[in-house]
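Input: a single structure, listed below in C-alpha cells.
Omission of a single protein chain aside, the complex is shown with its protein chains in their original locations.
Letters A, B and C name the chains as they come in the text, with residue numbers starting at 1 for each one.
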C-alpha cells in the first residue's frame, strides 16, 4: 500500500526497457545523441508546435533554470502559497536566478485566480528600483493540492499576467496527470493557454530521472544552455535521458501511465469519502487525495504497511479545521498503484 | 514644509563641521584613520560594551551585509510585513546573502510579537533540506509604522527567537529616535535586550552618509570585512565617515538631534489629531506621523509647498479603511524641522 | 573505433543490470533507499575509513558542490592550467561558490608540484581583504593530460597546501584509472595522502550517471545536503544512483573496468609510438593517449570511422611545437574499447 509519493514508484516498463536498449555501444553525449533528438521531435509532435526543449535530471533544476531565464535577480516571481518552488526546493529559485524573490499571492485558496494577481498589483510598491517588480507568474499544474486547472483557467491567468507584463511559467511535475484528467491536448493547457515555459515532469510519472523544459517562445531560451551547463545539469551520457523521454512520449504512453494513476486516485477517494469520520479536503481531480482522518486510524494504516505522508495543515482549504485527534494526510497514486492496494487500504479504514 | 523624509534634510552642523575639519592634510584610509577609531571608541562608550563596529555609506549596505553574516543562502530571515529590507531594498538581502529568503510574519499588526514567531514556527515545514529553516529575526527600531519597541518588547522577541535558534538583527535606521523616545540607554534596546547585530543609522539623523554596523557577538563579525570589501562598501577616504560618526556620537549629539525630530512629530500629530476629518493611524511615538486625510487637502498642502509621500495602503492598521476621497500619507520630521513648518502645515489643514 | 571520450561508452553490464533489478516495486527516495546505503558501505570499505558520501548525477555538480563547501566566495581555488574545473565547466565553480576565483599555477607543466604552490604564494598579494586569499588546492587524478599522480606526489602537494592553510580537493573523474594504474589502495592516493574531499567519478568508467563526493573530514560536509538540494542535484528516485554505484563498487568491479581501459591505452600508445611521424606527447599512464600526427592522417582515420577530439594546443608539453601540417589529438579508451578497434586504428596509421 504505497501512497507516499509517485516518485517512490520506479520506472515504467517501456522506459526501463528503452534505457537498456539505448545502452548498446558508443554514442555522442551532452544532448547530441539520436535519442534526445527523437524525444524533442516527439515533444514537438505532442505539443503541436515548434518548441525548444532541454532535458535535466530533476524537477528542481527544471523549475529553477527556467525561472532564471525569465526573471532578473531584482524581480519577483508570483506563485501559489503551496507552490513547490516556494516550499520544497530549499531556495533553489533564489540560487539560480541570483536572488529573485518568490511571493505567494493565493492565500489558502485552492487555485491561483486572476483576482489574486489584481489584488497583488493593487498593493505592490511601484517605486522602482526601490521596490521590486513582479515579472513572472508561476502556476503548478496539477496544483500542489491535487487540483486541475482547466484551459480556461490557465488562459485567464495568463491574460491577467500579460496585462502586467509578466511571463507565465508552469511547474508541470504532474502535467501528464492534468492532460489525462482533462482529456485535452497538451497544447490546450500550455502554449495555447498562454504558458511561456513548461517544466514537463516525467520522473513522477514513470521515468527514472528525466524532466523536459519546453520553451514555446524560443527567444526566452537563449540563456538556457549556459545556465544548465554551469549548474551541472548537462548530462554527459545524455542518451539515457533521451531514451527515457522518447519511450515515455511514444504512442502517448505518458498519458496512459497518468490515466492509470488518476483512476486509482478517483477510486480511492470515492471509497474513503463514503467512510464516516473521513473527510476529503480537496476534490481528487488527478492522482492525489488529501484526507482528514483520525490519528488512530492513521497509525493503524501505517501499522498495516501503508505508506503516506502527513501533510502541512497550512494546506487545508480555507475554513477547514483539524480536531486534536485528527491528522491531515496526502495519498498519492502512481502508474504502479494496484487495485488491491486501494482495496486493502479502504477496508482497513472502513473497519476501524 | 518638508515632511518628505528625514533623509531630505542635509547634515547637522557639528557633522558637517567635523567633515571640514577632518579634511586637513593626508590620512590613512580604508578604516585605519584616527576618526574611525574615535567613532568606534564612542560607540563602545555609548553602548557600554566591547562591540565590533564597521562603517558603511548606506542603510541598505548595513542591513544586507549584516544579514549575510547571519543567514546561510538556504535559510530564511523573518521580518515585519512592512519591513524596509522586504519592501524597499530591491532584493538586496537576497543579493548579499546569496539567496536567503525574507518572510514576513506580522500581518498588518503594528509590531512584531512573539506570537507571530510562534505561529510561523507552528506552520513552517521542517523537512530540511527540502524546506528552508529560519535563522534570523529582523526587527526595525523604530518600526516602519513609526512605533517604538520597548526594551521589554525587544527582549520578549529575542527570547522567542533564541528558542528557535534564530539570531536577532535590528534595522536601526532610526534607532536614535527610539532611544530618544524611550529616554533609555542604547544598550537597553540592543544587546541587553538580546539583539545580536544592530545597524545604527546616522544618515537619516544628521549625517551625510554614514551607517554603523555593531556586532555585540564578535564571532558573528568574522566575515564582515570580506563581504564589505567585495561589495564595494569599504570607503578609501574613511576619515570622512569616521569624522561624521565621531561628531554625531560625541556628547550625545545624536540623541539631541533625534529628540528634536521626535518633539516635532509629537507636536505635528497633536495639531493634526485635533482637526476634524483627519485621522492619525499609528501613534506618533517617534519622528513619523501617518495620516489619513482628504485628497483635496493633500493637494492643497502640496500646492502650498508641503513635501510628503503618499504611503502604501497596505500600511494601514488592521481594520482601517480609506474612503475614495481620502489619501494615506506619511509625514517625517527631522533634526532640521522648524516649528514654523509645523504651524504652517497645521494651519492650512485646519482652514481647509 | 571510438576514442572520443570514455563518456561515449554506455553503462557497463553489471551496472545496467543493477539498475534494472533495482526497478522492482516502490522505494523511498532522496537518498533514503537501501541501494544508496549499500553504496556508502562499499565506499567506506573500499576506502578503509569512515567517510561521508553524497551522490550526484554529474561531475560538474560533484566538483562545484564540494568546492563550495571548502572555499568562501572571497577566496581563491588553485588548480592546474588544464584543469577541467577551470576550462570545461562554464564558470560552475564560481556559480556554486558564490564567486570564488580559480587561479592556475602550473603553467604547462604536466602535473602540479609543490614548487608551483610556493611560487604562487611568494607573489600572491596578502593584504586581506583587498587581495583574495587562496583556501583550496584542487588536484585532478588522473590529470587532464592523462598523467597519474603517485601517492608520494599527492602527499607532497597536500603537505605544501596545508602549510599555507589550504584544503585539498581532488577531481577524481578518472580516479579509478589512477588506482588501477598504480595498483594501490584507493586510500593511498586520497585521505592517506592528505586529500580532504574526493569527487569519485563513476560515469566515465561504466556508470550511466553517478558521481560520489567523499568527505574524509566530516566537518567539511555540513553544508553539502543544503547545497545539493538547492542546486537541484538531490535525485528523487535515488535508488537508481545508489544501485549504479553499489554494483560498480562491488568486488572491485570499478577497478576491473578501469584496468581494461588502461590496458587498451597502453597498447594503443605502444603501437602508435612505433610509427614514424607520430609523437606521443605525454606518457600514456592511464586511459588517455595524446598524440601529434599529420593532419592528413587524422582525416584518413576519421574517414575510416575513428572518433576522437582535436585537443587544444595549449595542452602541449612545454617546448612541444606543432608543425603546420600537424594536428594534436586526444584518444581515450574505455571499459568498452575492443582490441580490434586499437588494431584497426594502428593499422591505418601505419599504412598512411
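Following the convention adopted for this analysis, contacts are C-beta pairs under 8 Å (C-beta built on N, C-alpha and C of every residue); 3 or more make two chains touch, one makes a residue touch a chain.
The shown structure was predicted, so the numbers you read here are calculated from the model rather than taken from an experiment.
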Displayed chains contacting the withheld chain: A, B, C
Touching the absent chain when the full complex is considered, from A:72, A:150, A:250 or A:314: A:72
Touch with the omitted chain, as defined above, among A:14, A:116 or A:227: A:227
Chain not shown: contacting residue from B:208, B:280 or B:322: B:208
Full-complex contact with the absent chain, from B:58, B:104, B:256 or B:314: B:58
For chain A, residues in touch with the removed chain: 30, 72-74, 98-99, 128-130, 223, 225-230, 234
Residues in chain C touching the chain absent from view: 73-75, 87-91, 94-95, 98-102, 123, 125, 127, 129-132, 312-314
Touching residues (missing chain, whole complex) on chain B: 2, 4-5, 7-11, 16, 19-20, 22-29, 56-62, 64-65, 89-92, 94-96, 203-204, 208-209, 226, 229-237, 239-240, 307, 336
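Going forward, only the chains that are shown with their structure count from here on.
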Overall pattern in which the protein chains touch one another (line/ring/star/complete/other): complete
For chain A placed onto chain B, the superposition rotation in degrees, Cα atoms, nearest 5: 180
Homomeric contact chain A-chain C: same or different residue positions, threshold half: same
Chain whose averaged C-alpha position falls nearest the assembly-wide average: A
Top-ranked pair of chains - ranking by C-beta pairs in contact: A-C
Between chain B and chain C, centroid-to-centroid distance (C-alpha), Å: 51
Inter-centroid spacing, chain B versus chain A (mean Cα positions, whole Å): 41
Whole-Å separation of chain centres (CA-atom averages), chain A against chain C: 35
Two or more partner chains touched - positions in chain C: 226, 229-230, 234
